[in-house]
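Note that one protein chain of the assembly has been removed; the remaining protein chains are unaltered in position.
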Amino acid sequence: MKNINKNSMEKNLEKQYLILVLPGLIIFTIGLIIPLLLAFRYSFTSWDGMSAEKPFVGLKNYIDLIQDSDFRSAWWFTIKFTIGNTIIQNVLALGFAIALDSGIKAQKIYRTAFFVPCLISALIVGFVWLKMFSNVLPAVNDLLGTNINFLLFGDGKTVLSGLLIANNWQWVGYWMLIYLAGLQSIPGDLYEAAKVDGAGAWTRFRNVTLPMLAPAITICVVGITTGSLKVYDLLVSSTKGGPGRASTSVIYQTYTTAINGRQYGYGSAMSVSLVLVLLLVALIQVKGLKSKEVQQ
Amino acid sequence: MKRKLISLILGTTMIAAALTGCGGSGQADNNAPAEAPAEGGDAQEPAAPEADGAGTSEEVTLTVLAGQSTTDAGIEDMIDAALAEQYPNITLEWECVDWGNDFQPKMQQYMQSGLPDIMIGKAQDVATYAPQGILGEIDATYLDRGLDAARENVTIDGKTYGLVYNALYQGVYYNKTMFAENGWEIPKTQEDLQAIIDDCKAKGITPFASHMVDTWSIGNVTMQFMMNDVFNNDPTWGDKFRAGEVSFAEDKMAQTAYQYNKLIFDNTYPETFSTEQTDCDAKMVLGEAAMKVSGSWSIQNFLDIDESFDFGIFPFPNQSGDSKLIFEPNITVMTSANSEHQDAINCVLDVLTGNQDLAVEIYDYTKTASMLKDVTPTFTNPSQSDIDKYAADGMIVDVTLGNNQLVWGGFQEENAKDIAAWLQGDASFEDALAASDARVDASSAN
Partner (left out) sequence: MAWGKKKQKEDTPHQRYTKTTFLIQILMSVMAVFFIAPILIIINYSFKTKKELYLTSPLSLPSSFQLDNYKKAFDKLNLATTFTNTLLYTAVSVLILALLCGTTAWAIARCRAKFFKFCYIYFIIGILIPYQALFLPIYIIGYRLNLTNTRYGIIFMYVATGISFGVFLMNSFMSTVPIELEEAARIDGCSVLRTYFTVVMPLLKPAMATLIIMQAFQIWNDYLLASLYVSKKDLKTLTVAIQSLFSAQSSDYTTAMAAIVISVLPIAILFMSLQKYFIKGMTVGAVKG
């Protein structure tokens, strides 16, 4: 009797909770999931994005995709960009956070200085760094009489490092705040205890700081990788995928193929493959990092 | 309960949105008449189109999608002002986007939902969209007010779908003062050009200003080269290319056209892949380079930086020494075949083609050439005498010929990326040619 009562109460509760979830679920499904399914459907057609008919071509787009060398090189660039970003941004953000947390004066000013760039849209960041590399920094060269090559966007070999600088300039402050928040919530007595045990600075970092920061690391790593895999806006206003195709990312390639090249079906196949890779990467990362968190 | 709350919020938002919406449009209306030019041509006001007699003062709002280059941005206010004088009952609702990046996506978008009443693009757009059966025919009344040359490439199967409003010239802009000081003649052949380049180098002058960071610029000059070295000899080269009769890998003429990019690259400043158009134009004006392969869009920049800069234009010399100056129909007005407001659309076409003051104002502002009969811009264009000379000799060719056979988006634009990679040493010349050949399916708009 009591059990049944509890069950029905839980059912009733569940209903109420369900009502809370539904609006978001509906909006999200209409706004994002249905378009994704539509793209999935288009990926089996040779639709040009304009005409009424969308001829079905089966798996042809996906087969072509595997043989498309431009698409492969776009992936190669995106992967290099992502790995570079994930490493540099995490290390710098954590480094800055530790530095700011080490008791230096006027912490708030530094915090603001590092954070402000991420308030600017990526479109503008790209433009600003184009100006920095081609006009401003060469003028610094003139001023100092040095001869450093700042024309990073102008050469296929250096364009990646130029974009990494621009992207890190924009985002380091953002992730730094997350690490900073994590650091400030580590109880001081943990360090004291470690000190009493005779642990040096490095050991303290490895055995206290890092484990306590594990959740923050998860957020940052997943955020940075998925963000970098989706890079597009930054390129539009800076290198436009060039010189040549040296900085063409997957989304950039997708967009130009689907829109400018009027191959919407083929472009849809590209975006579907990107979603799949993103899902896979996120899944692996969350699983891997979460299991680390649990261990500690 | 919760849902009620949410619907309440959404509802409030919508009401707020509707309210502010009204406020916004009211304000836009107020702006337009304020800018109306005082000297509207009352005397020369052309006859109103028959269908839309003075009796019909019904308020009409037409939607306009304008794919612009930045030199065009601002003409919408001029058109609004002129329209307010002649047809105060018609309001245009403008959507101005960048032609290069956003016009095609916007068109794709609207082909799903319904086209705007009027679209402003480039002549080559007619070849892309007319075969979809969505463009309306332009009435002969208005076409007749334009130059005959304007019609040629916007006519498909005898029907004209575009009203070409102005034109750009493309070729090599040169610093007249510098040419005079060094005793250089206008080069007619590649040997002449090489001699100037050699002399430049001997004197420490950079022969060419260029901005290869912009892939569109590489694509643009490549089409200029193709026009004089390929289409000049074989006007249907693009069709033959699709038929498999010619290819980049085998055609020496096409290869020569690609190779000129290397000539420019070897004779420009080293930072070309980091230099944008504005900086490049500035270098040209400041006398840091002698020549620049470009188009009329540079004139606005040249004169902005130094209003007394003296420059001329000549076609880039081809192998046979008979290069023609390149002419590009630019602003092209297209209309929707399914619009409910054909009469109102015709009124707008009437203003555009019939109001000469407006036309001169637009040409002067954009620094472009007229495509209307008996209308001449009044701005000082130092290169005008050169243009007139080539025009008198019949040495002018319409680039739409090439652009219709080998489309920009998906073909020329993509090829330019391969050319850039080749210039940078990341790909071989053969790779670039092979890539262009592999793209043959994308070379036609349909």
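Note that the chains are named A and B in the order they appear, and that numbering of residues resets to 1 at the start of each chain.
Operating definition for what follows: a contact is a pair of C-beta atoms (placed from the backbone, for glycine too) under 8 Å apart; a residue touches a chain by one contact, two chains touch by 3 or more.
In this text the structure is predicted, and so the values were computed from the model without any measurement.
Interface note for the absent chain: among A:I63, A:I120, A:I148 or A:I284, the touching residue is A:I120.
For the chain left out of this panel, the touching residue among A:S51, A:S73 or A:N135 is A:N135. Interface with the hidden chain, as seen from subunit B, comprises residues 1-2, 5-6, 9-10, 13-14, 16-18, 20-21, 24-25, 27-28, 68-71, 73, 93-102, 105-106, 108-109, 112-113, 214, 216, 277-279, 281-282, 285-286, 297, 300-301, 304-305. Although one chain is not drawn, its touching partners on subunit A can still be listed: residues 13-14, 16-18, 20-21, 23-25, 27-28, 30-36, 38-39, 42, 49, 96, 99-100, 102-105, 107-124, 127-129, 131-132, 135-136, 139-140, 142-143, 169, 173, 177-182, 184-185, 188, 191-192, 195, 213, 215-216, 218-219, 226, 229-230, 232-233, 237, 251, 254-255, 258, 264, 267, 270-271, 274-275, 278-279, 282.
By definition in this document, only the chains that are shown with their structure count from here on.
Work out the mean CA point of subunit A and of subunit B, and you get 37 Å between them. Residues 2-3, 6, 101, 104-105, 107-108, 111, 129, 132, 212-215, 271-276, 279, 409-410, 413-414, 417-418, 420-424, 426-427, 442, 445 of subunit B touch subunit A in their complex. Taken in their complex, subunit A has these residues touching subunit B: 19-20, 22-23, 49-51, 130, 133-135, 138, 151, 153-156, 236, 239-246, 248, 256, 259-264.
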